[in-house]
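Every protein chain of the complex appears in place save one, which is left out.
Letters A, B and C mark the chains as written, and numbering starts fresh at 1 in each.
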Amino acid sequence: MIKVAVNGYGTIGKRVADAVAAQKDMEIIGVSKTKPSSEALIAVQRGYPIYIADLSKKDAFEKAGIPVAGSVEEMLKKADVIVDGTPGGVGETNKKLYEKAGVKAIWQGGEDHEVAGFSFNAHANYKDAIGRQFVRVVSCNTTGLCRVIKVVDDAFGVVKVRAVMVRRGADPHVVKKGPIDAVVLDPPTIPSHHGPDLNTVLPHINIVTMAMIVPTTQMHMHAITMELKKDASRDEILAIMRKHNRIGLIQPKTAIKSTAELKEYVMDMGRPRSDLWENGVFEASVNMVGKELFFFQAIHQEADVVIENVDAIRAMMGEVKDPETSIRMTNEALQFTAL
Amino acid sequence: MIKVAVNGYGTIGKRVADAVAAQKDMEIIGVSKTKPSSEALIAVQRGYPIYIADLSKKDAFEKAGIPVAGSVEEMLKKADVIVDGTPGGVGETNKKLYEKAGVKAIWQGGEDHEVAGFSFNAHANYKDAIGRQFVRVVSCNTTGLCRVIKVVDDAFGVVKVRAVMVRRGADPHVVKKGPIDAVVLDPPTIPSHHGPDLNTVLPHINIVTMAMIVPTTQMHMHAITMELKKDASRDEILAIMRKHNRIGLIQPKTAIKSTAELKEYVMDMGRPRSDLWENGVFEASVNMVGKELFFFQAIHQEADVVIENVDAIRAMMGEVKDPETSIRMTNEALQFTAL
Amino acid sequence: MIKVAVNGYGTIGKRVADAVAAQKDMEIIGVSKTKPSSEALIAVQRGYPIYIADLSKKDAFEKAGIPVAGSVEEMLKKADVIVDGTPGGVGETNKKLYEKAGVKAIWQGGEDHEVAGFSFNAHANYKDAIGRQFVRVVSCNTTGLCRVIKVVDDAFGVVKVRAVMVRRGADPHVVKKGPIDAVVLDPPTIPSHHGPDLNTVLPHINIVTMAMIVPTTQMHMHAITMELKKDASRDEILAIMRKHNRIGLIQPKTAIKSTAELKEYVMDMGRPRSDLWENGVFEASVNMVGKELFFFQAIHQEADVVIENVDAIRAMMGEVKDPETSIRMTNEALQFTAL
Partner (left out) sequence: MIKVAVNGYGTIGKRVADAVAAQKDMEIIGVSKTKPSSEALIAVQRGYPIYIADLSKKDAFEKAGIPVAGSVEEMLKKADVIVDGTPGGVGETNKKLYEKAGVKAIWQGGEDHEVAGFSFNAHANYKDAIGRQFVRVVSCNTTGLCRVIKVVDDAFGVVKVRAVMVRRGADPHVVKKGPIDAVVLDPPTIPSHHGPDLNTVLPHINIVTMAMIVPTTQMHMHAITMELKKDASRDEILAIMRKHNRIGLIQPKTAIKSTAELKEYVMDMGRPRSDLWENGVFEASVNMVGKELFFFQAIHQEADVVIENVDAIRAMMGEVKDPETSIRMTNEALQFTAL
């Protein structure tokens, strides 16, 4: 059993914890919280031991009925791998701690590539992660791009990618962040950082990205154009997407035309936390104009990276050498079949 | 086994179907859809037989991989009770159908009191529903008011209620309805219809309500003032709320201050569809000033009436005579304990 | 003086009326309303004679203190040109009326090209509109595309255009339309109709557009890529945009990064109705990658077509033969200089 700890039990951390706990070859030995909250109460409900950064707050936790298992340092000692789920920029400051404890660690996309020196996507570079101490799982947007560009590139060759990312303003439960009624260019320059970020995983791809933020909490939407090397028909493109185990095709018969309806659909399916772990490609949008491929995909920011973290753990531990084996193990443990 | 059919498998209908299917004494014998859609696919996944209003559309359903069990009329024949979940105003037009089929039927709050001649809330008037052919479950807002006013009135007597309902603009998956950036008075006159609607269940309550719509999809928020007959302390009020099995108290230790954080909490708890079946009373807001009681409560529009429908079915069938027995059966079958 | 009537005094109609009234060579001889409302009261304030479609409602208008000048038919008789500002699809049904009255008419982008048989943009095809009876001013999005594609095409040649239009869900005062929290593909197929619509004005342009709707009321945002025939530097692109009298460059020193801040800026400038009549190109976003030009532009849906209507009127009347003369007359009468 791979012993996993989650440092920073927030939006991503709590999902990774549940996904890890569902794996046959992994267990959660602890999660960390900075203060008592509804999320800490959920960790109690799940039976995850709770460690805290600042032991002087132990009383506050216990008054709230949340037992404290020890300090974060103690948690690090018990784990084989740490999944760092602290906010963007904070993760980096934890590196020393992990080095000192000699523990493997995974950061999220809010950190720079340099923090780990290696950026991960299961379908793209699982093998290169085998045995590594430090790995960074790329952001939700970059993960979504990696999956779809990799599969198309493998099949038909990609001359260039031009992508517009229409990003959600904040996660559903985050009430302080906006915008309320605006489209915000983020950044107002072109290209955005998403292209270079993709290149940390797929260095040879010619990509330019443009990004903006809109007042929604549900999902990101990508409007993607790819120029292909070889001729491809719409049906061939749909076929490779359909075959991919982390790309979902939203079929016209669902009548789904928006992120909100898509979220409702996976909610109705009973997915934990209504999570869309796969890319949500709108089948009706997939189109070829000459050698140019066009499509829309929805990316559930809270979910797609979660399963990548699980594979990253497996790769780093080195037992499972084959990416597809790990991906299948991860998906199956979650009873997850892409749409 | 009570045979239940859901006519109109939408936001409310699909939830009632699942809640009914979870009961030991009930089963779903069919649900109706008007056209193929993601919801119809969900009904297939759940194993509910699908009936359609217009049999000429059978082909369209079957092309979409959705088997059709028959017409709505055939469905009515097989059921003991119909839960009508069609849109407000449509339900009324189905009355003739139900009369002709001689079947019991439940309408939702989008219909007028007159359609059934009896308006229902489990804690308030379960016994009066016993044996009835037609019952209307009051709207989400009225259900939320009924629960809390009834329990306070029983304990301390209510002189009058003044309530402001800040309503969500549309359900999460409804993308055509607004507003996007406005507070809309609905109605711009005072009182709103919620007071008279409450009086269909609790006729003796002096109540004036004011209602508006805001750009959110999550939940309604009620700001409530009640003048009490007897003296009551804040602790006494909290005690009766805590004891109530469909009123939840959102504790300060959760740090939850908004509808969105509350939704996240029940999502994290693993509730199906992240549903808040109970009133969500913010414990920190409960306050007594003289004999006036003040508090905020969140009402999950999609969820609170669902369990009331289950009890209404039981009351109408007449086997279970005691309200608390039915309420406990309903809650337990859903593994539901109020916050 | 060109006598202009506005049939349908709504979002577009009221703005066109004011813009026309500001011109030295034009006057408003009447506007039409279907019922008393705040907009009708504004027409009274402006001194525009009010005509009504249904004379049986005369009393209702007069009770509300709104004098009625006559029927729409009477208005048509007094006018040289009608600007039809009725809702999309309604305009078409008015064609017979205009034909019968033998009056010139302008439709808006909500109607199909075929209603007029000629689609207009001042910089692109003013001369072709000279003397015509019927003209359609293309939609806000298409107008924004026309301006910028035309000027770049003239200077450097355009091989192809790929554009993503992130559209506002509803105008600011429209409270019934959503979405509230979703990105809605509209259409969920690619291409959207904007490309073909642009081709009604600039038939030779190779263009593919993708469109979605987001929960904002302020403006549309376009993410545009153009492949150019000739080499061009970023400075050369900026120079032709800066010179264009209906393209504004939002300078970095303003620190404006969003539609909302841009709206605030033109509001602070004192523009009537805070209208952005020009394309709002974000200077910092303009970039050349090889022969590909990238940039973001904000399009104020309520405003950009307004001044095009004024030029269309002048072209149809035929006195002013030179596009730039008309454009300058229109702009100057509004004291409008592009950002």
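Criterion: a contact is a pair of C-beta atoms (placed from the backbone, for glycine too) under 8 Å apart; a residue touches a chain by one contact, two chains touch by 3 or more.
Note that the structure is a prediction, hence the values are computed from the model and not measured.
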Which residue of C:E111, C:D181, C:E283 or C:D311 touches the chain not shown here: C:D181
Options B:L55, B:V164 or B:M269, residue touching the unrepresented chain: B:V164
Residue among C:S32, C:T142, C:S274 or C:N309 touching the omitted chain: C:S274
Where the unshown chain meets chain A, residue by residue: 169-170, 172, 174-182, 184, 215-217
Hidden partner chain, residues of chain B it touches: 162, 164, 166, 179, 181-191, 208, 210, 212, 214-219, 221, 223, 225, 257-261, 282, 284-287, 289, 292, 294-296, 298
Touching residues on chain C - with respect to the absent chain: 14, 35-39, 41-42, 45, 63-65, 172-175, 180-181, 217, 253-258, 260-261, 263-265, 267-270, 272-274
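Methods note: only the chains that are shown with their structure count from here on.
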Numbering shared by both copies at the chain C-chain A contact, with half separating same from different: same
Euclidean distance of C-alpha centroids - chain B vs chain C, Å: 46
Whole-Å separation of chain centres (CA-atom averages), chain A against chain B: 36
Centroid spacing, where centroids are CA-atom means, of chain A and chain C in whole angstrom: 42
Residues of chain A engaged with two or more neighbouring chains: 181, 217, 257-258, 260-261
